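The block underneath contains the structure these notes are about, expressed in structure tokens.
Heads up, one of the protein chains got dropped from this complex, but the rest are sitting where they should.
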Amino acid sequence: MLQNTTSIRVRYADTDKMQFVYNGKYLEYFEVGRTELLRSCGLAYSELEKAGYQLPLIEAGVKYKSPAYYDDVLEITASINEINSAKVYIEYSIKKENADEIIVTGFTSHMFIREETKRPTKPPQIYIDALKKYFQ
Amino acid sequence: MLQNTTSIRVRYADTDKMQFVYNGKYLEYFEVGRTELLRSCGLAYSELEKAGYQLPLIEAGVKYKSPAYYDDVLEITASINEINSAKVYIEYSIKKENADEIIVTGFTSHMFIREETKRPTKPPQIYIDALKKYFQ
Amino acid sequence: MLQNTTSIRVRYADTDKMQFVYNGKYLEYFEVGRTELLRSCGLAYSELEKAGYQLPLIEAGVKYKSPAYYDDVLEITASINEINSAKVYIEYSIKKENADEIIVTGFTSHMFIREETKRPTKPPQIYIDALKKYFQ
Partner (left out) sequence: MLQNTTSIRVRYADTDKMQFVYNGKYLEYFEVGRTELLRSCGLAYSELEKAGYQLPLIEAGVKYKSPAYYDDVLEITASINEINSAKVYIEYSIKKENADEIIVTGFTSHMFIREETKRPTKPPQIYIDALKKYFQ
């Protein structure tokens, strides 16, 4: 399993008039978790793009357990549990720093496409090479 | 069943460097669909808030079928299929104007809370009254 | 002078915990005003991009006169006062529907670049042709 935790601080811009972080913002926080997960295994997503691949979403799910507020520091844990698949499936869990309470959990699933053609392709070798040591 | 379709135009701000609408933006489009769904049955969400209620999300799901692009006009169809429930479950489907292809489908589920206490409460009578004629 | 007014409705996503529309959102509203201004003279911005041009910002300014709130319908008036210039300078004024009070005023200035090279270029002929009848 490949797992990484990264932190972000909630911006004023992220909140809404309910005082909570806006529901759609968590998909952006998931993006940050996913980006740092890939960087943690030595393969920045920007490198994947430079190699001609992109990783758009096929599906996403979010379970809202508890609200987050302005200026909270949130820890985003992202993990990939399987590598032998045409899809990339990533799970997320967000909690406040120094607290046990879960704010949201969720997932995103992705497929690789070629940047030029925007057509689906299987996971490229640079991706497999970067991740395989976590799945032995 | 209560159902409504409303249109929005994709902004430059909604796109990302992949040329597509950013994945998290669809939850904002779902919000527009939900807002106009409630308005269509005579109960603006802002009225619900003035009456002391809010309707935060418990869960959301999005299936990305096909990308949307800058300046596309998107039709967001939102529907509520059941009224006798503690939760409010809303389904969405987004397609391009004058086209059959589905862009995304998804759902959000919500619970009512009291604005002051932020504590859960059952669906208020003004909500039941506004919707019940669609469920007979 | 070329002038156009278009309407948008404030989304929950646009608000922040101060209850007001978030300050940065107005630049997105200016984008909507600018997009519809160009469409009103028969030259959709997406057509400019298809012709190989883009129009990034050089400068922007916003004066916040009065707050806007969730579900407000806002009228965005955008205008171009001069055509014989290397830059494109657009002014904006936003007010609530059926009200006189100004919410914000502002401007953006832009230069044309070629999409491929991202290098500055003078205003293209399709732009001049579309606008010149408003400046006689």
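Order of writing sets the labels: A, B and C. Residues in every chain begin at 1.
Basically, contacts are C-beta pairs under 8 Å (C-beta built on N, C-alpha and C of every residue); 3 or more make two chains touch, one makes a residue touch a chain.
Predicted model, so just to flag it, every value in this text is computed and none were measured.
Q: Per the definition of touch given earlier, which of B:Thr15, B:Gln54 or B:Ser93 contacts the omitted chain?
A: B:Thr15
Q: Who touches the missing chain here, C:Leu43, C:Ala60 or C:Ile126?
A: Candidates C:Leu43, C:Ala60 or C:Ile126; residue touching the omitted chain: C:Ala60.
Q: Who touches the missing chain here, A:Arg11, A:Lys65 or A:Lys96?
A: A:Arg11
Q: Decide which residue listed in B:Tyr45, B:Tyr70 or B:Tyr127 touches the omitted chain of the complex.
A: Checking the options B:Tyr45, B:Tyr70 or B:Tyr127, the one contacting the hidden chain is B:Tyr70.
Q: Counting contacts across the full complex, list the positions on chain A that touch the omitted chain.
A: 9, 11-13, 28, 31-32, 35, 44-46, 49, 70-71
Q: Touching the hidden chain in the full complex, which residues of chain B are there? Just list them.
A: Counting only chain B, the missing chain is touched by 12-13, 15-19, 22, 24, 70.
Q: List every residue of chain C that touches the chain not included in the displayed model.
A: 18, 20, 23-28, 31, 54, 56-64, 67, 108, 118
Following the convention adopted for this analysis, only the chains that are shown with their structure count from here on.
Q: What is the distance in Å between the mean C-alpha positions of chain A and chain C?
A: 33
Q: Roughly how far is chain B from chain C, going centre to centre by Cα mean, in whole Å?
A: Centre separation, chain B to chain C: 28 Å.
Q: Which chain B residues touch at least two other chains?
A: In chain B, 28, 31 touch at least two other chains.
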